[in-house]
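And then subunit A:
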Amino acid sequence: AGTVTVAIALDPGSWDPIDTFVVDWSSAANNIFDGLTARGADMKLKPGLATSWEFLDNNSRIRFKLRENVKFHNGEPFNAEAVKFTFDRLLGPEGKKGPQQSNYNSIDRVEVVDASTVDFVMKQPDPVLLTKLAGYGAMIVPPKYIQEKGDDYFNTHPVGTGPFKFVSYEPKVSLTLEAFPEHWGGAPKLDKLVFRMIAEANTQIAELQAGRIDIATLIPFGLAPTVEKDPKLSLISITGPTVVALRLNTQNGITKDVNVRKALIMGIDRDAIIKAVLLGHGKPIASFQADLSFGYDPNLKPLPFDLAKAKQMLQQAGVQPGAPIKIDFRGNDATFREVAQAAAGFLQALGLKPSLQPYETPVLLNDIIPNGKTGEAWHNAWGGWTFDYDNTAYLMYHSGEKWNPYDKDPKLDAMLEKQRSIYDVKEREKILQEIARYVADNALEIPLYNQNTIYGVNKRLKNFEPPADRRFRFTDVTVE
Partner candidate 1 sequence: MAGFILKRLLQAIFVILAVTLIVSFAIRLSGDPAVMLAGGSNITEKDLQNIRQALGLERPFYVQYLSFLKGLLVGDFGRSFMGGTPVSLLISKALPATLLLAFVSLLISIALSVPLGVYAAVKRGRWPDQLIRILSLIGLSFPNFWLAIMMVLFFSISLGLLPPSGMEGPESFVMPALTMGIILTATNVRLVRTSMLETLSQQYIMVARSKGLKDRVVLYKHALRNSAIPLVTYVGLQFGSLIGGIVIVERVFNWPGMGTLAFDAISARDYPVLQGAITVLALFIVLINLLVDIAYGLIDPRIRTE
Partner candidate 2 sequence: MADFSLQNRQAEPLLSVRSLSVEFGSGAGAFRAVKEVGFDVEPGKTLAIVGESGSGKSVTSLAIMRLTDYTGGRIVGGQVLFRRPGGETLDLVGAPDETLRAIRGNEIAMIFQEPMTSLNPVFTIGNQIGEALTLHEGLNAREARLRAKELLQKVRLPDADRLLDRYPHQLSGGMRQRVMIAMALACGPKLLIADEPTTALDVTIQAQILNIIRDLQAEMGTAVIFITHDMGVVAEMADDVVVMWKGEKVEQAPVREIFAAPKHPYTRALLSAVPRLGSLKGEPLPKRTPVMVMEAGEPKQVGETRVQDTADYAKPILQVEKLTTRFDVGKTFFGRVTHRVHAVEEVSFDIYPGETLALVGESGSGKSTIGRTLQQLVEPTGGTVRFEGRDMNAMTQAERRRLRQQIQYIFQDPFASLDPRHTVGFSIAEPIVVHGLIKDRRAIERRVHELLEQVGLQPHHAKRYPHEFSGGQRQRICIARALASDPKLVIADESVSALDVSIQAQIVNLLMELQERRRLSYLFITHDMAVVEKISHRVAVMYLGQIVEIGPRQAVFENPQHSYTRKLLSAVPIADPERERARTRIEGEIPSPVRPVGQEPAIHRMREVEPGHWVAEEAERLRGAA
């Protein structure tokens, strides 16, 4: 019994799984929909609407055994047809209009074997497919409902098989859900779940302090102590998927020189930044991935902070004192504004002349980065929702990718392509680790930290297992 209210930053605009790609969609919709697989708060993969799966035909076919007696919120039965419908829609013209399709392009088609068995026929191997099936576009949707009501109606009146069902949606204001007692995983303990869209961090905290929301999801680290101080609230800080780096321009400026790049890494005291700016809510990283990520190499250590050595390296590389170094970043990221200033402080200590250029996010993503208009360095924060280094590394380092405007390294390209065709977990992990090491050796970026996911939570919430990726599931949560 009871209601839990969660603040999310953005309104995705549509609750249809294939329409958006924002985390806030998942925070809410993860309670409405189920995927064939599921990921728990511990980030481990487990069965969802599929109870089991097996790889057939030399890994080109995956057979899923479906859970039986599952119903959508509207009473429609869940079965193999629903799965086929979902993926036909995702991979067909409807999915084309949205950003989700490309994540699932490795699937050729879905075949119904019987009412509770489906086969996924693969176009190409996709080692992270099972993870992807646990979220976003792969969420299973009700065929009859969509065919009858139409796509637009579905956008604002979603129906799934999840533990909570849709009640009402007010654009830019809130989404209200209520418990769906017939959920296959057991009835939720709560009656009602409300998601309020609040874009401003200060406002989320104020609402949390006023007791009008139970979970705040948007907390710049500077505001964390405010939550900690409040006796009614607790601050939850867990290792999250987000990693932050200063990517480097290997084509122009002083960063052309690999030794300079290394000197920059060594000149920035990342531990101090984590301690002082993130207030300890983060960890140092050696490559552009979190330790939860597949491909993480505990043996790869970050370059140590060594100011004297860094200075010396710069001198050897012939860098003049006062050489400019410009850092481009997203202007609306309050935390990174401080991180960037701290980093700039260290660069200054190296005798360089740093400058910071804030950008509006779309401009940075659409223009500055893909067109190679950045300064010597640019801010890159990466969510890596699949927790697989492939997703990150390929986009960051493969030549021709949007996120990689500068490097064209055939050796790196080859490694990146190779790991995509391998299902062997061990071998793939080895290549991914190799890639990470190669990137570190060439100092393509300054890995800064893996920042924690933090929530401000009202203490009246019980049994709340905070997920690292903000994809909540409130089935077991109770309130006082």
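Selection rule: all candidates are chains of the complex that A comes from, given by their letters.
Please note the rule applied: a residue touches a chain if its C-beta (ideal position, glycine included) is under 8 Å from a C-beta of that chain, and two chains touch if they have at least 3 such contacts; residues count from 1.
Keep in mind that this is a model prediction, so the values were computed, not measured.
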Check: Touching subunit A in this complex is which of the candidates 1 or 2?
Finding: 1
Check: Can you list the residues on subunit A that touch candidate 1 in the complex?
Finding: 10-16, 19-22, 96-99, 101-103, 151-152, 155-156, 170-173, 196-200, 202-203, 206-207, 209-210, 212, 360-363, 365-367, 382-383, 391, 394-395
